[in-house]
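A short write-up of the structure that comes next.
All protein chains but one are shown at their positions in the complex.
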Amino acid sequence: MTRAATIAAMWIALIALPWWLPLIGGYTALGSKVLIYAIATMGLNLVLGFTGGLSFGQAAYFGLGGYGAGMTLKYLVPSTPLAILIGTLVGGLAATILGPLVMRRRGIYFAMITIAIGQLFYFVIVRWNEVTGGEDGLAGFGRQDIHLGNVVIPLTDVNFYYLVLLCFTVAVAVMWTLLQSPLGHTWVAIRENRRRLQFLGVRPERYVWASFAIAGFITAFAGTLNALLFNFTSPQDLHWILSGDFVIMIVLGGMRSFFGPLIGVIIFVVAQDYLSSLTDNWMTFIGLIFVLIVLLFPRGVFGIFDRRAKIA
Amino acid sequence: MQAKVSRRRLVQAGAALAASTLSSPPILTYAQGETPIKIGMHDPLTGTYAAEGESEVRGANMALAEINAKGGMLGRKVQLVVEDDAANAGLASQKATKMIDQDKVSMLMGSVSSATALAVNQVAHGRGVVYMVTGGHTDPVTGSQCHWTTFRICTTTYMLAAGLAGTLYKKFGGKWYFITPDYAFGHTLQESYAKLLKDLGGTVLGNSLSPLGTTDFSSYLIKAEQSKPDVLINLTDGQDLVNCMKQAAQFGLMKKFPIGGGLSELEVLRALPKEARQGWWTLEWWWDQPNTPHVKEWVAAYQKIHTDGTWPSARTWFGYAGLHSLGLGVAKAKSLEPVKVARALEGLELPDEIKLQPNKVYFRPGDHQLMSSEFPGEDLPDGTYPNLFKVADIVAGDKIALSVKDTGCHLDYKA
Partner (left out) sequence: MQLLLFNAFNGLIQGVFYALMALGLALILSLNSVINMAHGGFLVIGAYLAYTLSPYLGFWGALIVGPLLAGVIGLAVERGLIRPIYKRSDPLYSLLLTFGLALIIEDLTRTIWGAQGLPLEVPDVINSPVSETYFFITGYRLFVIGITAAAAIGLYLLLRYTLLGIRIRAGTSDLETTAALGVNIYKLRALNFGFGCLFAGLAGVLAAGVLGLTPPMGNSLIMPSFVAIIIGGVGSLFGAVLGGLLIGLAAGIVTTYYPAASEAVIYLMMLIVLAVRPRGLLGEEGLFE
C-alpha cells in the first residue's frame, strides 16, 4: 500500500470508529481517549523524536490544560470552546515561559529539568486545595453543548468523539506543516548534529524553545479534551508517571516516525484496557509487551513500516 | 479468588458475544427475561490499595452468591463485572464508562480511594446510573457533590471523628496535636475533630498536613512531640498509617503520650508490627460481635470460601452490604429503572442478616448516606491476627452524622 492509501484507510477507520469499535468489544470513550493521548504524544514527539530533547515532564502541560479547561467551566463560563481555548493557552504559555530554562540543557539534564518543572506544577495543584480540589481532583463541571449559530450540538459520547477527531485532524495538520517547514528541518538538524548547526551560525536554543513551546500548546490542547472526556481531572494527570507513560508510548510506537506515537498509544491504552479486564496480573503482560518490543523491534513497532529505518 | 471467576465468566460471555456477532445480531439472541443483570464494580486490585480493594470484591462476591441462590434480582441471574481502577481517578472513570457502554451494566458500585469515588460519581450521574460507593470516605460524595444516583455504604469522615472524640477527651485530656493527610478526606476529618474538640472545651495545639503517600513521617512526629500534647491524633489511613505508626513506635512516642486517630482497618492492623499496634481508633465494622445475630455465621461463611487464613474486614462488609443494598433496592422498586431504584433505596433499612451490627442501619433519604455504626476502640499490641482490636463501643450512625442540611447536599432529581 502506498503511504497515501494507508493514511486514507486510517482516516476512514477513524471516522467509522463509533460503528466498528463496539462490534469488536470496545466503546466510544476508549476511541476518544486514544485520540486524545495521540495528540498529546505526537505533540511531545516534536521535542522528543524530532528535536531530540528528552522531555520528561510533558504531563504537566497536559494536566494544566485539563485544569484550565475544567476551572473555566466550573468558575468562569459554561462554554466548551472557551474552555478548550483557555486550557490550551494556560498549558502552552506555561511551557513557553519556562522554555528558556530548558532549551540549553541536553540529554539526561533536559529530562531532569523538565521533570523538576513538571513536579513543581504537580505540587502546586495538589496543595492548592481550595481551588483545584487537591488530591481528590477537580470535579463538578461538565462539557457544554456547542452552539453554532442557531444549531445546538449536544456533546454526547459519539459527538464528543467527533469533536476529538476534529481536534486530532487539526493538530495533525499543524504538526505536519511545521515539520515540512524550515523550522521542522532545523529541529531534525538539531537532533542529528547540534554542534554543526552552531558552526553554521544557527542558535539551536531558540529552535529548541520553539519546539518545547509548541509541544506544550499541543499537549495542553489534548489535556483540555482529556478533562472534558469524563468531566474530571486529577493531579495524576500532571504527575511524572504520566509523563513517563507518554514517553513510553512514543518509544513503543517509534519516535522517528510521525504517526509512531499513535501506534504506541493504541498498544498502551488498548492493551491496558483490555488486559486489565481479563486478569489481575495485567501488569505482567504489559511489562512483557514492553520488554519484547524493545528486544524485537529496535525502532519501535512503527519502525518496521518505516522504509528509511535501518535495523541497528 | 472469586473475583477472577466472575471476570473469567465475563470473558466467556464476551467470546460468546463475539461469536454470535458473526452469525446473527446479538440483541435478538436471548429473550429479555433470561439475560443476566450485570452490576459493575470498580476497585483497586493493583497498587497501594490493592488489599482493601480485594476485600471489597470478596464481600461483593459473597452477596452475589447469596442473591443468585435466592433467584437473583427480578427473577434474573446477577453477574458481577469487576474492573481494576488502580486507585487512579482517570482510570476509574474510564472503567466505569466501559462497564456502562460495553458491558451494559445496570448499576455501579465500588471504590477505595475517595478520588475514584468522586470521579465515578460524576460518570454515573452523567449516565443516570445508580452508583453504590463502597469505600470512599470523603464528605462531598454525600455532601456538596451528592447526586440522586449516588449512595454510600462507608461512613463519612465526620462520623469517623464523632465516634471517638468524646472518648479520647474524657480519657486523656483536651490538648491535641494532629497529623492529617493532605487531601479532602483528611481535611474534613481534621475539621470535624477540631470542631468536636472545641465543643468539648479542648484546644488544638497544632496540625501537620502530610501528603498522601508520605514515607517519612519523622518531621511531623518531631513537631508533635515538641508540642507536648495530651493526645496525638493521627488521621492518616492505609499505608501512610502503617508508616507513621512504625516510625512513632521507634521514636518511643507511645510511651510519652497516647495516640488516637480516625480510621483504622483490619488490613492496616495486620501490616503493623506489635510495637506500633497501639492507640485508639475507629473501625467501621468488626468480625467479633458476640451479641449480634448472624455475624458468627457470616464470618464462617467467609472462611469457607476463603481458606487463606484471612478474616473478613470492614471492607469485606462494605462490598457485601453494597451489593445486597442494590439487590434490596431493585426488589423494592420492582424495576431496574434508575430513578425508581434510587427512590426505593431512600430510607431502606438493612435487615439483620445483612447489616451485621446492632443499631438501625438505613439509607438517609436526604443525602443517600447509609447510617451505619462506628466501632471505636483500642489496638491490642499483644494480640495475634485477627485479635488485634478491642471494640469499646458501637455508636449508631444517625446519632453522630451531620444533619442533611449541614452536609450541603441537595439531591438533583430531575423534576
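The first chain written gets the first letter, and so on, giving A and B; residue counts start at 1 in each chain.
By our rule, contacts are C-beta pairs under 8 Å (C-beta built on N, C-alpha and C of every residue); 3 or more make two chains touch, one makes a residue touch a chain.
These numbers come from a predicted model, not from an experiment.
From the set A:Ile115, A:Leu165, A:Leu178 or A:Leu238, the residue in touch with the chain omitted from the display is A:Ile115, counting the whole complex. From the set B:Gly71, B:Pro273, B:Pro293 or B:Pro351, the residue in touch with the chain omitted from the display is B:Pro273, counting the whole complex. Contact with the chain not shown here comes from a single listed residue; of B:Leu221, B:Ile259, B:Val341 or B:Ile400, that residue is B:Leu221.
Checked against the hidden chain, the listed residues A:Leu54, A:Leu73 or A:Ala210 yield one contact partner: A:Leu54. Within the entire complex, the positions of chain B that touch the omitted partner chain are 45-48, 50-51, 53-54, 182, 208-209, 211, 213, 215-216, 218-223, 225-226, 239, 242-243, 246-247, 249-253, 256, 267-268, 270-276, 310.
Mapped onto chain A, the interface with the missing chain covers residues 54, 101, 104-109, 112-113, 115-117, 119-120, 123-124, 127, 240, 244, 247-248, 251-252, 255, 280-284, 286-291, 293-295, 298, 312.
The rule is simple: only the chains that are shown with their structure count from here on.
Annotation: 35 Å between the Cα-based centres of chain A and chain B. Contact residues on chain A toward chain B in their complex (touch as defined above): 22-30, 33, 126-127, 129, 133-137, 139-140, 142, 157, 226, 229-234, 236-237, 273, 276-280, 282-283. Listing the residues of chain B that touch chain A in their complex gives 1, 3-4, 7, 10-11, 14, 17-18, 21, 45-46, 83-84, 86, 88-90, 93-94, 97-98, 101-102, 114-115, 118-119, 121-123, 126, 138, 140, 145, 182-185, 187, 211-212.
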